[in-house]
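Could you have a look at this structure, given as C-alpha cells, before my questions?
The complex is shown incomplete by one protein chain, all other protein chains being positioned as in the whole.
Chain IDs A and B follow the sequence of writing; residue 1 opens each chain.
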Amino acid sequence: MTLVRKPRYILEDQCTGCTTCVEYCPVVYPDPFNQEISTNKAIHIYFAQAVPLITYIDESCLYLKEKKCGICEDVCENDAIDFNQTAEEVEVKVGAILLAPGFEPFDPKAGNHYGYGEMQNVVTSLDYERLMCATGPYEGEIRRASDKKHPQKIAWIQCVGSRQVNPPGGNSYCSAVCCTYTQKQVILTKDHNPDAECTVFHNDIRSHGKDFERFYQRAEELPGIRFIRSYVSIGKEIPESKNVTIRYATPDEGVKEEEFEMVVLSIGLNPPADAVRLAEELGIELNPHGFCEVNPKNPMETTKPGIFVSGAFQGPIDIPESVFSASGACSQCGELLDYRRGKLSRERIYPPERDVSGEEPRIGIFVCHCGANIGRIVDVPSVVEYAKTLPHVVYAQEQLFSCATNCAKEITDMTKEMGLNRVIIAACSPRTLGPLFQDTVREAGLNQYYLEMTNIREHCSWVHTMEKEDATEKARDLIRMSVARAAHLEPLQEIDLSVNPAALVVGAGVAGMTCALSIANQGHEVHLVERDHDLGGKARSIYQTLEGLDVQAYLRDLVHKVYQNPLIHVYTDATITDADGYVGNFATRVVSERGTTEIRHGATVLAVGADVYEPSEYLYGEDDRVMTLLQLEEQINRGSEKVTDAQGLVMIQCVGCRNEERNYCSRICCSESVKNALALKKINPEMDIYILYRDMRTYGFDEDYYREAADNGVKFIRYEPQDEPVVEAGESEEGRPVLKITTPDYILGKKVEIDADIVALAAALIPSAGSREVSQLFRVPLNPDGFFQEAHVKLRPVEFATDGVYLCGLAHYPKLLRETIEQAYGAASRVLTLLSHDAITASGSICEVDENVCIGCGQCVSTCAYGAVELHKTRQGKKAIVNPVLCKGDGLCTTKCPTRAIQLKHFTDDEIWAQIDAAVETAQIPSKI
Amino acid sequence: MESEPKGTQDQVHRSLADSIREGFEGNTFGDVMVVGGGISGVQASLDLAASGFKVYLVDKAPAIGGHMAQLDKTFPTNDCSI
Partner (left out) sequence: METVPLAPFQEIVEEVRANGGDAFKYCYQCGLCDTVCPWNRVTALSMRKLIREASFGLSETDEIWRCTSCGKCLQRCPREVQLVDVMVSLRRMATEYGLFPPSVRPVRGVTVGLSEQGNPLGEERETRADWAEGLSVKTFKEGMEILYFPGCYLCYDPRLQKVAAATVNLLHKAGVDFGILGVQENCCGESIRKTGNEPIFKRLARENIKTFVENGVKKILVSSPHCYHTFKNEYPEFMVNFEVVHTSEYMFQLVDEGRLKITKEYGKKVTYHDPCYLGRHNGIFDEPREVLNKVPGLKLQEMAESREDSLCCGMGGGRIWLETPKEERFSILRLKQATDLGAEVLATACPYCISQFEDSRLTLTNSEVIQIKDITEILQEVV
C-alpha cells in the first residue's frame, strides 16, 4: 500500500505543544473541530486532548499561501517549524488491512428544509455536542449564535437525514444512534440549566440498546421535557428575536406552531466521505447505501479477502458495536496472520534497578506547565522555587510538557545526574499518565514505585481558573503533601504470572462456537462447554435472517467446523460445579457426558445465551392459535397450513418487556416480526397481516425492510402500554371461528377490531435460566435486568471487570445474529490479547496482611469485590491472606480492618498520614484540635 | 481508554512510535494496516498490538480520536468521551 503522508510543517520530535506559535499566528479562521462555531489559528493543536499533542499547520497559513509571515518560525523556541516539509509517499507492506474510516455526519444543507446555515439558531446535534463540551466554542456554555444568550427553550428534530426515501439526498435507513444521543443531550442540557425546556420531535423512539430504555425514561421524566410524536417543518425565523418556529401535528389538536430559542437537528450518519475512492483503490464493494458491502455470515469481512471492516463503515452503529467489531476484525486478522505473531514486535529492556534502600530520600520535582493548561493559572516558576525549600528536595525544575518525549528524557537524565531516588511530577492525573512516568523513572534505573504524581491540573488549575493566586497557593500545598508522602515510598516488585494458553468457553450457541473457533484458529486449545445435548443454542429455532441468510445451513456448518477442529474439546450435557483461579490460571470443574473434568485454562468466555419469555398474556397457553414469534417461524418453515393459510394474522410487539418487571427492550423483535411478515406475504400474498407495536425499532438498514413490509401490505398499528390490545375468541361475520383483537388507533381516534386466525407474540428475550448461577461461579456481575454486566458499556463491551473473563452473545443483551457473530469474534480477540503472552504482570500496589495484628474477623474477605482475600488457618488461628493476583489495589479492605492489619502497598497508612499531616503547616493548626 | 491495562498501552505507544520511525528508515513491513483512528480503529490497533502484531494506524486528521473525540459525553452512562 502506498500512503501519502501529508506535511504537518512541524517536526514532531521537536514540538512540545507549548502553543506559543498559536498565540502569535495572525490567521484566524473557523475551527473545524468545533464545527466552525469558534475560531482557531492556521497553526494549532487539533484539539485539547489530541494524540499527538502537537501543532500542525493548516492550508489557511499565509506562508503556505503567499510565502508571507513565518512568525511562528521566529517564536518557536524549539525550532520545530519546518516549512520545507512536503507530502511524502510511504510504502507499507502488510498482511491484512482493517478499514475503520467511520462515518460522515449528514449535512442538512443538502436540500435544506430545516433552515440550517440560514437561521442562526438552528444547529446540528454535532454542533450542539461541541457547544456542551468544556473544550468547545464557549468553554462548555450552551450559547446560541444570534445573541450568545443561553437558550431556555430548545427543540430537537429527529431523523434529519434518516428514515426518508424522499426528498432526495436523505437516507432510507435509520441511523440507530440519534434517539439516544438526543436523550443524552437533553439530560446534559438540564444539567447545564435546570430550567431549560426541551422538546424532542420524533416518530418512534428507538432505545434498543442495553440500558437505553431506562435512559429514555430518565430523560422523559425530567421536568420540562416533552417527547412529541410528530415529524415537523420549520415555520419561520422571527426577525427580532431570531427564534425559530416549528410546526408539528397532533392527532387531537391538529397542527401547532411553537416558538423555540434554539433548534437542534438530530442528524444521521452518512457513509464516510471518501468511501467511493477508498473502495476503488482497494477493490472492495460498497452496498447500495454507500457503506461497505459485507459478508452476511461475517459482517467484518469485505468482498476482498484480507481486507476487513469495523465500526460505522459497516453501517450506522453505536460505539459498543464499533468497539467489538474492531476487536472481532482483529481476531480474524489474527487467524490469518497467526504464523507471524510476535515476529515484528520488540522486547523493551530497562537498565538494572538501583538499590536505594539505604539512602536518605533525595527528591526531584518536575513541575509541568501543560502548555497553558496549568501555566496560565498557576505561577509555575514560584512553585518550583518553593519546592526547592521543602525537606529532602534536592532538585526542582519546570517543564512545558512533562509528557513530551524530550521532557521525559530530561526527567530520566536529571534523575541519573542528580542521583535522585524519589521523583515527583506535578502535572495531571496519574490515571492518564502514571504508567508513562513510571516508565520514565525505570529508564533512570529507579523502581517505578518511587514515582509520585501531584495533580495540579484537574485538581487545581482547571477548577480554579478564576483564582490564580489561590491556585498557586494550592499547588504549593499539594506539592508539599506529595513530598511528605514521597519520603515514605518503598520499592515494590511486580509479579510475572504464567498464562495457561487454553480457553474455556461456556455455552455453545452461535456466540460460543464462533468465539471458540476463532481462538482455536489462532492455535489455542478451547474447552467448549454446553448445558444442552446439542450445540446451537437459540439459533436452532431460527431459520432465516432478515437479510435472507439460511441460519440452519450456517449452523450445521458451524457445528461441523467445531467438531472438526482438533483444538476444540466439546463437553455436552454439561454442568459447571466449581470455578476457581484467576486471570491466566483458572480451574473449572465440569460434569458432562465425558464424566467429571477439571479444566485448566487461562481465559474464560461466558456465552450462555438467553431464554424466551413464556407469555401469560393474550390467551397464550389457553388458545393454540396464539403463539410466540419463534413458534410462528418454526411453523412457517415447517409449512404448517394452519399458519400459511391464515386469512388474518396479528403480531403483538413488546410482550413481556418494556414494562415494570422487565424494563428493557428486547431489541430484535421488531426486525423479527417484519421478517416473518415478509416471509408470510411471500407464501400467501392475500394474508392480512397486522403488526401492533409501541415504537417500531427496525434500526440501521432494517428500516428498509420495515418499508418493504408496508409495501407488501403489512399494516402497522401503534398502541400504548396503558391501552394494550385485547385478544378474545370470537366469530367472523361469516361465522368462522377467529380471534378478535381490539386495539386503539390514535390517528383514527377509534378502536379497531381485527379478525385473526393466528396471533403471534413478540415475546421478550430474558436472561438465561443459568445466568445467575454462572455469575456467582465466575464472580462476575449481572445488571438489574439479569444480563451479564460488562466492564464498560461503551468501551469494554466484551469483557468483565474481572481480568481474564469475557462475554459475548445474548448473555450480554439481546442482539441480532450478525451482532452476535461480531461480538463473539470480538471476545476471541480480547482473549488473544491475554493468551498470546506467556506471562502477564500484576501490579506491585496490592494489599498485604500483617498476620501478627490480624484477628481473623473476615471483614476484609466480605468487602473485597474481587475475591482476593481469604481466611486461612494458622497456628495462631484464622488469618486473612491476600491473593496478589486477584487484588486490584482498591484498598477497600484497609478501611474495614479494625486492627489495621491489612495495608495497601504504595498507599500505606504511613504514606497517607504523612501526606495529610503536610496538608496544613504545623503553625496553622489551631491548638484546640 | 483509561481503564486499559497499562501493559497494553505501553505496547501501543511503542508500536505506533516504531511504525512512524521505521516509516522513515525504510523498514515498512507490518502485520496490519488500520485505516481510521476513531474509536473502532484505535480499539483494533490496541488489540492487534497487544496480541503481538505490528500495526500501522493511519488517519487523515492530524490527531487520532475520530468523531468520538468531538462528543461531549456518551450515553447511557454520560461518561466523558475523551
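We adopt the following convention: contacts are C-beta pairs under 8 Å (C-beta built on N, C-alpha and C of every residue); 3 or more make two chains touch, one makes a residue touch a chain.
In this text the structure is predicted, and so the values were computed from the model without any measurement.
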Contact list for the unshown chain, restricted to visible chains: A
Sole residue of A:742, A:841 or A:874 that reaches the chain not shown, by the stated touch rule: A:742
Hidden-chain contact residue, picked from the options A:32, A:713 or A:737: A:713
Per the touch definition above, residue among A:152, A:203, A:592 or A:644 touching the missing chain: A:203
Hidden partner chain, touching residue among A:20, A:78, A:164 or A:663: A:164
Sole residue of A:60, A:152, A:644 or A:732 that reaches the chain not shown, by the stated touch rule: A:732
Options A:93, A:682 or A:751, residue touching the unrepresented chain: A:751
Positions on chain A contacted by the hidden chain, ascending: 113, 159, 163-167, 170, 203, 229-233, 236, 247-251, 254-255, 688, 696, 706-707, 710-711, 713, 715-716, 718, 732-733, 742, 744-745, 747-755
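Following the convention adopted for this analysis, only the chains that are shown with their structure count from here on.
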Rounded Å distance between chain A and chain B, as computed from the means of their C-alpha atoms: 15
Contacting residues of chain B [partner chain A, same complex]: 1-3, 5-11, 13-15, 18, 20, 23, 28-36, 38-44, 47-54, 56, 58, 60-79, 82
Contact footprint of chain B on chain A as seen in their complex: 1, 3, 5-6, 8, 12, 33, 35, 45-47, 49-53, 56, 90-103, 105, 126, 129-130, 132-134, 136, 180-181, 183-184, 187-188, 209-212, 214-215, 272, 274, 278, 310-313, 319, 322-323, 325-327, 329-331, 333-334, 337, 340-342, 344-346, 348, 431-432, 434-436, 439, 791-796, 803, 829-830, 832-833, 836, 840-841
